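Have a look at this one.
For this view, one protein chain was removed and the others were kept in their places.
For reference, chains read A, B and C in written order, and residue numbers begin at 1 within each chain.
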Amino acid sequence: MINVTVWNEYWHEKNEEEVIKIYPEGIHNCIAGFLEKEDGISVRTATLDEPEHGLTDEVLNNTDVLIWWGHKFHTDVSDDIATKVHERVLRGMGFIALHSAHVAKPFLKLIGTSGSLKWRDNDFERLWVVSPGHPIVEGIDEYIELEREEMYGEWFDIPTPDELILLGWFSGGEVFRSGCCWTRGAGKVFYFQPGHESNPSYHIPQIQRIITNSIKWAAPKRILDELYCPHVPVSAEDLRKATGKAAK
Amino acid sequence: MINVTVWNEYWHEKNEEEVIKIYPEGIHNCIAGFLEKEDGISVRTATLDEPEHGLTDEVLNNTDVLIWWGHKFHTDVSDDIATKVHERVLRGMGFIALHSAHVAKPFLKLIGTSGSLKWRDNDFERLWVVSPGHPIVEGIDEYIELEREEMYGEWFDIPTPDELILLGWFSGGEVFRSGCCWTRGAGKVFYFQPGHESNPSYHIPQIQRIITNSIKWAAPKRILDELYCPHVPVSAEDLRKATGKAAK
Amino acid sequence: MINVTVWNEYWHEKNEEEVIKIYPEGIHNCIAGFLEKEDGISVRTATLDEPEHGLTDEVLNNTDVLIWWGHKFHTDVSDDIATKVHERVLRGMGFIALHSAHVAKPFLKLIGTSGSLKWRDNDFERLWVVSPGHPIVEGIDEYIELEREEMYGEWFDIPTPDELILLGWFSGGEVFRSGCCWTRGAGKVFYFQPGHESNPSYHIPQIQRIITNSIKWAAPKRILDELYCPHVPVSAEDLRKATGKAAK
Partner (left out) sequence: MINVTVWNEYWHEKNEEEVIKIYPEGIHNCIAGFLEKEDGISVRTATLDEPEHGLTDEVLNNTDVLIWWGHKFHTDVSDDIATKVHERVLRGMGFIALHSAHVAKPFLKLIGTSGSLKWRDNDFERLWVVSPGHPIVEGIDEYIELEREEMYGEWFDIPTPDELILLGWFSGGEVFRSGCCWTRGAGKVFYFQPGHESNPSYHIPQIQRIITNSIKWAAPKRILDELYCPHVPVSAEDLRKATGKAAK
């Protein structure tokens, strides 16, 4: 069983008419909704306004993969929680950064760059698969079309992705690295570009499929107990083993 | 079900006393033996001396992951079969190159370099895990010790691995990139260094675990029908979609 | 001094009216022309119809960076010459593959995949810089616009580039990894997409700048004598050094 926590800023869906129509229960519950239908995935949600943003030690310690959606209030996320999320990823937790989480605190701590990009509301996008054998795009055709999505354009200030899965084409003339994988510590990180709050991308089956696939990909193989720098003496037995047997 | 074919040159195990003792049924049957115990894996074997080296179209078309062990007779592998294996990997089949397969024809066609390295028989090796979150080393501790294994040393002429999983330490003073992953086309490729014919590495549970893990990792998510360069006209409908909606 | 050889198939520019107008002296001489103006670069050319395709041992042994343009007659390139070029790159020579060289014999031997892509004549392209700190795009702004260029579209069957420098946007709805770097052996490889024979891309100063930059980037730091697998015994002195000093 993969324990998923879907974290959402959850402001637009309570304050903006246009967004309320698309995500009346919030983006987190939309995502939790389609994930719950999957075998082998258990879902909970957490939001900015909850105590500790809903990410208590108990929650984090029982989360295998954390999905993150934030936009307008990145700076309201406490440094303490961002640090805890960061450390939990290094120890093995998967982290899926959605859309405007390109500048979310825990994501920036993980990638080490600014996450800068160009943007413009309401464009038409084609999402091209450029790594057809990757598990994150299992079941996805050559491309996905999004009739309305915010344009995110290069230069996108990210480290070279370990694996580049999707490239976005926008009708206004821009391109974007829209699906990017990194390993950080023992944890896996996926950035996925679609999901502006006023566009219905998370209702689209192919987008749901990619998010679901990414959770399975990011599920930890092990959780490290701690990250530290041990002093390691050489025992007599180690030395016996390590001593130039090549000469025999 | 993952359909695995274990390919072996199968000469040393019929002609060299020392090797016969270690692998009386051949390396291929040793590997097939521990794989058969796994749920979800179906195994067959193929060897150099069989017609078409045992890799008929029928066999290849029903193989999800091909394991390759060869050493003394790389040049006896027909170019035709090497080409078929190469193409099948690009279309999605996984490929696990073991030990001296570092210069096997299909492996060289996949990596694009010479596979050159240093070597010396009978050293002591420590295999260090350098990517602890990777599925290929699930269940493996910090390192594995091999009391006797052939030294393979840098410089190893390979392309930068997409993922570097294991580093080898040898008591004579050498290091080696011993576990390396690449994506080629829609297929996944893993090179794994242990396995000299006169050392019992494939009898060691941790080595077996890594090979088993690598098969699950390399199992195809899709098999492409063909690899070609299509001309793609723009339809009126495509044009409508692709036409600067950004201005609206 | 960087010794550059510009290789060209040189057929279209002798046989197609439209192409003759754009490159009356051949693409190779157009490229040699702007390279000759650079300090520190010495240029020669070679073409398909010359003996050994103009790539004798003497020429190859005195080439630091080889530029390759081919399109219609890839299969007319002899396997022997392709093999020599491949080996010379592994030993350190730089290799710049232009446009339809995505399926040139030496390029395919280097990358290990099929080089497959989509194509369509005569589109409008924007080439976006996605690695602004890279020497290959020194002096290039955010993007370059090509009023007319052949569309090359994803999925492009290449190994994950070690460095991805440029992404192409085409008005018909496609994207492309248009500037890609790899290391192979001791040599550097750059693929650069623009340059259909009936479009004047090599006359555009920014395209010329990128090609010139790529030559400086690909110039060898050393040329290896040979690529082979040496047996390396451990000397008494090596053993002394390699023997567990850690215990002291």
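Before moving on, here are some points about what is shown:
Convention: a residue touches a chain if its C-beta (ideal position, glycine included) is under 8 Å from a C-beta of that chain, and two chains touch if they have at least 3 such contacts.
What you are looking at is a predicted structure, and each value in this text was computed from that prediction instead of being measured.
In the full assembly, the chain not pictured is in contact with A, B, C, by the touch criterion defined above.
Residue B:L167 is the one among B:L167, B:A186, B:I207 or B:L224 that touches the chain missing from this view. Shown as candidates are A:V103, A:I204 or A:I223; the residue that touches the absent chain is A:V103.
Here the missing chain is touched by one residue of B:G92, B:G115, B:P132 or B:G179, and it is B:P132. Across A:L117, A:V137 or A:C180, the single residue that touches the chain missing here is A:L117. Residue positions on subunit A in contact with the hidden chain: 87, 90, 103, 109-114, 116-120, 151, 153, 157, 159-160, 162, 171-174, 182-185, 227-234, 238-239, 241-242, in rising order. Interface residues of subunit B with the unshown chain, by the touch rule above, are 126, 128-132, 142, 153-156, 160, 163-164, 167-169, 173-175, 177, 234, 236, 239, 242-244, 246-247. In the full complex, subunit C contacts the hidden chain through residues 92, 120, 122-124, 126, 131-135, 137-138, 145, 151, 162-163, 170-173, 183, 185-188, 220-222, 224, 241-248.
Everything below uses one rule, namely that only the chains that are shown with their structure count from here on.
Because contacts link each chain to all the remaining chains, their graph is best described as complete. The distance from the centre of subunit A to the centre of subunit B, with each centre set as the mean of the Cα atoms, comes to 30 Å. Within subunit B, contacts with two or more other chains are made by residues 120, 151, 162, 171-173, 183, 185, 241-242.
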